[in-house]
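To start, the structure under review is shown below, and the notes come after it.
With one protein chain withheld, the remaining protein chains of the complex are depicted in position.
Letters are used for the chains, namely A and B, taken in the order the chains are written, and counting of residues starts over at 1 for each.
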Amino acid sequence: MLITFYVAAAIAIVSTVLMITRLNAVHALLYLVVSLLAVATVFFILGAPFVAALEVIIYAGAIMVLFIFVMMMLNLGDLATRMERAWLSPSAWVGPAILAVLLVIEFAYTLGSAGRAELVHETAPKEVALVLFGPYLLGVELVSMLLLAGIVGAYHLGWSNPKERESIDALESDRQRAVSGGNLVRTGTGRTAGAAQRDFHADVD
Amino acid sequence: MLQLLWLIPAIPFASTLVLALFGRRMSQRMVAIAGVGSVGLSALISLAIVPASLASGTPFTQVLWTWIDVAGFRPEIAFYLDPVSLLMVVVVTFVSFLIHLYSAEFMEDDEGYARFFAYMNLFVASMVVLVLADNLLLLYLGWEGVGLCSYLLIGFWYKDPVNGLAARKAFIVTRAGDTAMIVGLFILFHTLGTLQIQDLMHLATVHWAVGSPYATAAAALLLGGAVGKSAQLPLQTWLPDAMAGPTPTSALIHAATMVTAGVYLIARTHVLFTLAPDVQFAVAVIGAATLLLAGCSALTQSDIKRILAYSTVSQIGYMFLALGVGSWAAAMFHFMTHAFFKALLFLASGVVIEALHHEHNIFRMGGLRKELPIAFWTFLIGGCSLAGLPLVTAGYFSKDFILWGAWTSPQGNPAFWIVGVIGVLLTGLYTFRLIFVVFFGASRTPVTHRPHYRIIVPVILLATLSIVGGWFKRSLVTFLNSALPPLSEVHVSRLSETLSSIFAGLAFLLGLGLAYLFFLGRPEYAESLMRGGFMRRLHAFWLADWGFDWLYDRTLVRPFIWIATLNRRDVVDNAFTAVARWHQAAYYALSRTESGRLRWYAAAIGAGAVVFIGVILFT
Partner (left out) sequence: MRRNVIFTLMSIEVMLNAAGLAFVAAGARWGQADGQVMFLFILAMAAAEVSVGLALLLRLYHLFKSLDIDAASTMRG
């Protein structure tokens, strides 16, 4: 048991450190996934199978996948890697390193003065459920509202209005027409032909 | 009738207010009526009060209201009428009236007509308050008021910065004296508990012995104030430069009235001076030294008004000499005659200046005897009175009285008498030098302007008074001696009064003769005298007022300006703005932390978290 724990912990730390220092974002994401899986293993060893499963399913399974989708949408490529190389000079690591060391010292001090403890028992999912829908019921409701807010916010921020986009493009094309010396009466952007586009320009002219 | 006493300062003061507020909208005629009429009314009232006051025979006090009432300090607005103040009030208001009438025509072309009369009326009101004041605080109020009006009127033509400088010089120099005076008032109040003059005099004789240090200190400080206001040594430098003001101002303020305020102060507080014989001796010494010094300086000047200014300084020196030897009535008598003939001289010189279109240099005037007969005869009468033409003129009687007192009084001294006689010689010399150069000889500048009745009447009146004023000597002295200690004639051995008068008369004739010789008869003697190097340097030295201006410039003005330039950035002010600037610096520093960069904020959060954890763990 203990060996599994140490190995999983080591994997978690190493993969997190690797994740931080990568230049390519996708590589970093994949290392993060590994780290999360290792932490799930640690949870399992600690006697919390419910959270271990939750960690894999939601954290590694949903959130990280979301990240990867967004990265794929952005489609940055080589340019991004070169920019990262330019940005990541060794001197950029000095401040964070100092802060991290200080934190580790405080952490070690806290743990050291706490004393040893033995693993008591494994808490089954049933126990968790009883506690969740018992004393922490209010918290559950609030979390559901938080998730609702998250959904609405994400939807709103993510949705780009087609009319909005069209009007931006129309302004661009107006400028193009002015530059080329076009007649304002003449409809049509010159970018897309067809009378179907005429409706979108009505309010701009 | 005596109840009308308060109207004497109140009417000119009301006129000042009216002219200050509405003067711009009033026609020149209205302004003249208000300005001259108010002082005229005051003069009438003061003349009307004379018989009532003589009849009552005791000093009259009129209390208007209590000014301050704090912890036992209770000065009131109260007027005190006794022979001394009655004489001063009558002379001041009457001469002021004549000068106001004169200036109604003299200042006709000036755009500041209403402003001029407002200032002059304020001056008359302040001077009357000073003279009639029952307590030293009210006197100081009038003292400051006349100082203010002097400043305003010297710098009347403010558009020329030179006039502003002269006004500031007058104010600052008299300020030095005023500061000494207020310290003297502090001492008097602190030791005797009151500032009411009559009470003070009584308490002083009760509590202090002759030669007491308190009396000496208070008297010396009051003397400082008097020296400043009356332009005596060492504070006489402001009066010649004060001639930058209009001629009526010079006549009224710097000849007849304000400069005699110091004499009045000493006469009023004469008890203090008798209690401090050293200070009284100092008064006499200052008077004697000043009269010689100013006389010598007057001999070299070429500006007509400056000659008259130095002459004023010299004559007030005579008054101080009289006060110093204990001949109080003589000082007041000389004040009266001096007011008449000096105002006359200034007004006549104003006629000359106006006629020659603002020419001040006497060596560019000449031969005005035929062109301006009125100016000539009145100037001649005034000059003779100033120099002391025996038996005819008022000035002779008053000056003679002073010389006699300088010899016979217990505090008198033959040295003082000799100095006085030399002063008579000098006075005759510079006066007739002035008359001969201006009115005789060839005409150098043509006459462009002649005076009319408003100018002619006052000068003729003053000329008459300069002659007849002396005939009332005996009754006047008796009158004054009911309020001031009479002159005790002690040293009668070697000189009698007649002999002293004869010496004075001889000095006058010698002065007249020398002036005739050097400036009319044989001018080449004067030129040959001036060719010597020593004489030229002496001439320059006397022309520069015995180097006092140079001395003050080197010892006071330049170090002060040097210190002020050291403090250019104003240390004290910086101490206060440092607070504001520190705040601003802190603001800039703090606003720099709001950089708008997310990484910076995150780093700050991280560092803050580390610090907090550390604090919780380790403390």
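Please note the rule applied: a contact is a pair of C-beta atoms (placed from the backbone, for glycine too) under 8 Å apart; a residue touches a chain by one contact, two chains touch by 3 or more.
Predicted model, so just to flag it, every value in this text is computed and none were measured.
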item: Omitted chain's touching partners, listed by label; value: A, B
item: Given A:Val14, A:Val34, A:Leu54 or A:Leu102, the one touching the chain that is not displayed; value: A:Leu54
item: Sole residue of A:Ile11, A:Ala25 or A:Leu102 that reaches the chain not shown, by the stated touch rule; value: A:Ala25
item: Touch residues of subunit B, complete complex, unshown partner; value: 591, 594-599, 602-603
item: Positions on subunit A contacted by the hidden chain, ascending; value: 16, 19-20, 25, 28-29, 32, 35-36, 39, 42-43, 46-48, 50-51, 54-55, 58-59, 62-63, 66-67, 70-71, 73-74, 76, 80, 83-84, 87-88, 92, 95-96, 117, 119-121, 123, 127-128, 130-132, 136, 139, 143, 146-147, 149-151, 153-154, 157-158, 160
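Assume only the chains that are shown with their structure count from here on.
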item: Approximate Å spacing (C-alpha centroids) for the pair subunit A, subunit B; value: 94
item: Contact set on subunit B toward subunit A in their complex; value: 603, 606-607, 610, 613-614, 617
item: Of subunit A, residues touching subunit B in the complex; value: 95-96, 99, 102-103, 106, 109-110
